[in-house]
Structures are given as structure tokens and as C-alpha cells.
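The other protein chains are all here in position, but one chain of the complex has been omitted.
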Amino acid sequence: MAVCVAVIGKDNSPKYILCLNPNQELQFHYRVHTSLDVVEEKLKATGDRDVRELYIGQLYSTEEHKIFGYVTNTRIKFIVVVESSNTSLRDNEVRMMFRNLHSAYTDVVCNPFYIPGDPITSKNFDNTVRRIMSGN
Amino acid sequence: MSVSKGLVDDVLFEFLHAELVSYVLNSSKDGKKGDVTSLEYIGFSSGYRIIERLTKEWPRFKDELETMKFICTDFWSSIYKKQIDNLRTNHQGVYVLHENSFRFLRKISSGRQYLEAAPKFVAFTCGLIRGALANLGLDCTVTAEIQQMPACKFHIQVQKN
């Protein structure tokens, strides 16, 4: 379902990026970087109601991809990239992906041997993300 | 895949905290192993991580004051079984949390001679608050003022950067 997932830390540096197609990795690093600016803009948006939700919706789209974002209360950003050709993807499926990502991330933080701010190297996390990306 | 998750009984946390304080009280003279800083740091680490879990389903905090109120109400009562009795602020980054009956001070005597040991019973909690706020984006110093046990005041100073 998703072709790329990124976890960005409080300092706006990536803690984890997974691209199903390694050739697209560089391109996605760039996309994720651009996304952060859009995230900041959306968070500043007036209109109390919108900013309350952790899921901030579609950030932008290109011909090939749609990019979605989510920001936790602890300022961690999740970016999910899906192919534009995937028209059957429903809004609640995207929300579910983020919720599962959030849960998986929370588990990583609760590992006493993980130092917050470090890159995420957890095998469990990696397996979970792969599962989420394939739509499970 | 889901395995039934056991819930650890409250009393174990009491015992663990008491043992942490004991470890610190009986530390070697050079202070290398287990001084109050370690205890505060254990609290910091725990607070930092638990807030990640606690705010998972929570709507986004609007501002600093809303974050503090969360700490004083939902956060505090889920850990210490009651809300903070009073929250004072100068609206310029200083907050004082009044706790009339602090969980870890209730078990020790109110005599003045125990006042010396009292800081060790609040160190973990100071760290807990500091860690929770740090993960929510607020870098603070947190100290505790104990005048009349079991009452306690937590002073939070938000660092401006």
C-alpha cells in the first residue's frame, strides 16, 4: 500500500526511512524533506479544530505519489508515501496506517536500551513497518 | 498474536521506588554509584518514555499552559491517585505545583529529623515531571520544596532558548 515510510525526530532529522524500492531512496529523502515544510505550515494553521488531530492529512502530491503526514504530541512526524495510481486507498486506511506506526514507535521509545533521538535500529519496528506498508 | 497482558500491581511500584531510594541512601561515599542525580535521571527516563504512551490517543496540546494542566490532572492522578491540589504560575514560564499529601512522603515520619532524607523521596518524581515535559517539547528544571511533610511543592521553570 505504501512505498515509503519515514519517522522524523523532534529536531527534524530522520530517525528511520524505509523505501520498498531502494532506487527511489534518494528521491524520497528529498520528498520527505519538502514535506516537513508543509507540516510546519499546516500546524500553524488557524482554526483550532484542525490542529487538534494528530493526523494532518495529505501534505501534497506529485504525478506519481501522494504524501501524507502525522505529528505526535511529542513532535515526532510520520510521513507516508503512496502511489497516486492507488485510487482505492481510503482515508480511514491511511489513518489506520498512522495509528499503527504510532503504536510501533511508542514501543521503540519504551525500550530502555533505545536512546531517544538515535536512529531506530529495532528489528521489531522494521518488521512491523513492513507489515503496515503491505496493508496488514 | 495477542497475548493476555498482565497488569503489575500498584504495590510493586511502591516497593521498587523505596528500593531505589534505599540504593541511593546506601551508596558508597565517593557518590559514584547511585546518588540522587541517578535517581532523578531514572525518573527522567521513565517520565520521558511514559508520556509517549500516555499522549498517544490525546488531542494535540494547544499551548504550554494546556500541557501543564495535563501534567497536573490526568497525568498526576493516573500515577499518584489524585490531582495536584493547586497550580500557580506567573505566566512567564514558572509553575508551582502544590501537593498536600505526596504519595512517597506519607509513609515516612513527619518529624524534622527525617526532613534530611525527604529530598531522596521526591527526586524520582522531579525527574518524572522533567522527563515528561522534555518529551512534550518543554525543557525545564524541576525542584521540590518540602516544608511540612507530607506536603510538597514542585517548582517548574521552563527554559527559554
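Just so it is clear, A and B label the chains in written order, and each chain counts residues from 1 on its own.
In this text, a contact is a pair of C-beta atoms (placed from the backbone, for glycine too) under 8 Å apart; a residue touches a chain by one contact, two chains touch by 3 or more.
Following the convention adopted for this analysis, contacts and distances are computed from a predicted model.
Considering only "Brix domain-containing protein", "Trafficking protein particle complex subunit", "Ubiquinone biosynthesis monooxygenase COQ6, mitochondrial" or "N-acetyltransferase domain-containing protein", the record for the omitted chain gives "Trafficking protein particle complex subunit", by its UniProt protein name. Among B:69, B:98 or B:155, the one in contact with the hidden chain is B:69.
For chain A, the residues touching the chain absent from view are 107-108, 110-114, 122-124.
Touch with the hidden chain on the side of chain B covers residues 3-13, 15-17, 19-20, 22-23, 32-34, 38, 41-43, 45-46, 49-50, 53-54, 57-59, 69, 73-75, 77-79, 81, 124.
Quick note on the criterion: only the chains that are shown with their structure count from here on.
Centre-to-centre separation between chain A and chain B, using Cα means, comes to 32 Å.
Those residues of chain A that touch chain B in the shared complex are 10, 48, 51-54, 71-75, 102-103, 105-106, 109-110, 112, 116. Those residues of chain B lying in contact with chain A across their complex are 45, 48-53, 55-56, 58-62, 135-137.
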